[in-house]
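The block underneath contains the structure these notes are about, expressed in structure tokens.
Note that this complex is displayed minus one protein chain, with the remaining chains in position.
Per-chain numbering from 1; labels A and B assigned in written order.
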Amino acid sequence: MVSIAELARLLGLPFQGEGTHTLTRVSSWDEADASSLIFFDGRGMDSAFPSSLPAGCIIAPKKNLRPGWNALISENPKLDFARAANCLLPRPRGSGARHPSAVVEPGAVVDPEVDLAAGVVVGAGAHVGCGCILHAGVVIGSGCIVGEDCILHPRVLLYPGARLGNRVTVHAGSVIGGDGFGYVSDGRQQIKFPQAGGVVIEEDVEIGCNTTIDRGSLGTTRIGAGAKIDNLVQIAHNVQIGRGVVIAAQTGISGSTVIEDFAVIGGQVGFGDHARVESGAIIGSKAGVLPGKIVRGGEVYWGIPVRPLREYKKLNALFGRLPQMKERIEQLQQQVRRLEEGLKSLSGDGEVRSGNGSPGAS
Amino acid sequence: MVSIAELARLLGLPFQGEGTHTLTRVSSWDEADASSLIFFDGRGMDSAFPSSLPAGCIIAPKKNLRPGWNALISENPKLDFARAANCLLPRPRGSGARHPSAVVEPGAVVDPEVDLAAGVVVGAGAHVGCGCILHAGVVIGSGCIVGEDCILHPRVLLYPGARLGNRVTVHAGSVIGGDGFGYVSDGRQQIKFPQAGGVVIEEDVEIGCNTTIDRGSLGTTRIGAGAKIDNLVQIAHNVQIGRGVVIAAQTGISGSTVIEDFAVIGGQVGFGDHARVESGAIIGSKAGVLPGKIVRGGEVYWGIPVRPLREYKKLNALFGRLPQMKERIEQLQQQVRRLEEGLKSLSGDGEVRSGNGSPGAS
Partner (left out) sequence: MVSIAELARLLGLPFQGEGTHTLTRVSSWDEADASSLIFFDGRGMDSAFPSSLPAGCIIAPKKNLRPGWNALISENPKLDFARAANCLLPRPRGSGARHPSAVVEPGAVVDPEVDLAAGVVVGAGAHVGCGCILHAGVVIGSGCIVGEDCILHPRVLLYPGARLGNRVTVHAGSVIGGDGFGYVSDGRQQIKFPQAGGVVIEEDVEIGCNTTIDRGSLGTTRIGAGAKIDNLVQIAHNVQIGRGVVIAAQTGISGSTVIEDFAVIGGQVGFGDHARVESGAIIGSKAGVLPGKIVRGGEVYWGIPVRPLREYKKLNALFGRLPQMKERIEQLQQQVRRLEEGLKSLSGDGEVRSGNGSPGAS
């Protein structure tokens, strides 16, 4: 519960209206009431913009506000709405609640201010830092190190030795530190290549549901600080994900590939192994990056294999015009055949000098 | 255990043979015995069709039956076999079995006729309706509402506030109500956009294994009555899935996209955000739908980005003939060069009137 004036102060924004009015939540316009903060960013409501405010407060640009409304004035309303939401719904912190069914194995060190829900297992020698919340059924493997203020949603699993920085959030069902997929054939069978490396998730990373991040085979798989990873993503052994990288759902990244800082990766993208995406590159959904490929920064890519988006769009448009291209070629063939006949009849000697390629041959 | 006569009555089908013979299961032809019901839909067995029935009863069209066989007579044998299976193997119902390790938190309301297996957790304030079966390790978040006769297979997880209608089935490992993937960059880092909305799964929905369905960011994610969703599917925040929609494995649907009633979506399809698939459209496996795209109903689509199937097949065939197209163009270039030379020599004045485009330029 925060007053409008206090929220304005926290966000560093001017406000108008009733500063003492208190807000408890963020809402869509449809579901708002007097306790709600809503936002308007100038899009999609030209004619329907209401005359009375359907919420306790709005974040919007000055030009969209009406007198008498409670409002936080912002030229970047969506960002400030997100910031406000983090004030109204602050990240929860563990305070020491322990369900009797939670198991802490010998030698594990769990800070007193950690919540352990039903069925949690913390393995031998693991460390869990102050303020963490381990939801129902979370399994922390032996020797793991979990930083402070992490939230592990139900049934998250860390294989032994995984390390998480502070303020990491992992959503339900995700698995961190599984064996990489590496085998060497001896001609008769697949011999497992050792999967004995580590996995490090740096601070402020958020990982979606049912995602899998394998540990390194010999070295370390690393997810950089502030990276955001969606549901059902696959990250293979020895992958290096840079700071602030964003990866949408169902994308798969093969072994030893490097995604540099602040790259943005769409959904269902596939990366071959040992590829490199340079800082700031953007790769569209469903694209495919070949093994060993270097994707330059500062550009948008699409396609299988990836090409610069502008180029790919042009190619795709031409793909759609293949029937017309085919027709034009056939027409040209006809015209050329007639020209050859015309020239032959003009030259009068029966010898066709202009055509040794038979028009019917192709 | 149902007699053939009783089964015929339940299905509204005529039968022949021994009406009192009892059946306990459905089988493939290979694994059938006297207790089995099998079916034949006229496909794939022309010459090998046996003279004696290898099962207790068959469902088949009249023309395929032999005298003396126990049979249910159906012109739609596969459908009636499925209906019969639902008589022989009726959907199980909870009857109040409670494993001592199941945890029901204060304020949760669990109907007496609910089965709670080992390790189940029902969060504070949740409601679980009559006849539900919660298998081992299911976690129901606080405030969830689960209708009657739902079956949640092991390790299904509902985030707080998720709502399920009656007769919903969720297979093992699926997660319903996780945070949507939404961030707003402030130029330095990704600020989490609030993921405070709801998720509603309507009655008779079936969801496969390890699928993820996020709740709305502000509004509600909704899966319509009777929809069927396969394994490892990703459904993002605020998506609206219509009634009776079928979605095959590993498909991903981005935020706010709408799939209208009775659309059929293949496997590994990807949808950008804010797309709309109209009622009855069919989208083939691995297709890609661009953000904001409207896919019209009553047609089959394929490709990345999607096009009507007929069109896509033609384009794909032409794609396979690109080498021939290239060859024809080269041949035409040669023919035209010779024509230009022939014409020049005929006109006799050294001036090539017919060609200002240099043939060697391209």
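One rule holds for everything that comes next: a contact is a pair of C-beta atoms (placed from the backbone, for glycine too) under 8 Å apart; a residue touches a chain by one contact, two chains touch by 3 or more.
Nothing here was measured: the structure is a model prediction, and the numbers come from that model.
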Check your understanding: Of A:Ile38, A:Val121, A:Ile259 or A:Val295, which residue touches the hidden chain?
Key -> A:Val121
Practice item. Among B:Ala5, B:Ala34 or B:Ala136, single out the residue that touches the unshown chain. Key: B:Ala136
Study note, to complete from the structure: Out of A:Tyr159, A:Phe262 or A:Trp302, only one touches the absent chain, namely A:Tyr159
Exercise for review: Check each of B:Lys228, B:Lys293 or B:Lys314 against the chain that is not shown and name the one that touches it.
Suggested key: B:Lys228
Exercise for review: Out of A:Asp179, A:Glu203 or A:Glu299, point to the residue that touches the absent chain in the complete complex.
Suggested key: A:Asp179
Revision key, fill the gap. Where subunit A meets the left-out chain, the residues are 101, 103, 119, 121, 137, 139, 155, 157, 159, 173, 175, 178-179, 181, 183-186, 189-194, 196-197, 210, 212, 214, 218-219, 232, 234, 236, 250, 252, 254, 268, 270, 272, 288, 304-305, 307, 314-315, 318-319, 321, 324-325, 327-329, 331-332, 334-336, 338-343, 345-346
Practice item. Spell out, residue by residue, where the missing chain touches subunit B. Key: 25-28, 30-31, 78-79, 81-83, 85-86, 89, 99, 101, 117-119, 135-137, 153-155, 171-173, 204, 206, 208-210, 226, 228, 230-232, 244, 246, 248-250, 267-268, 285-286, 304, 316, 319-320, 322-323, 325-326, 329, 332-333, 336, 339-340, 343, 346-347, 353-357, 359, 361-362
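Methods note: only the chains that are shown with their structure count from here on.
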Point to revise | For subunit A paired with subunit B, centre-to-centre distance based on mean C-alpha positions, whole Å | key: 24
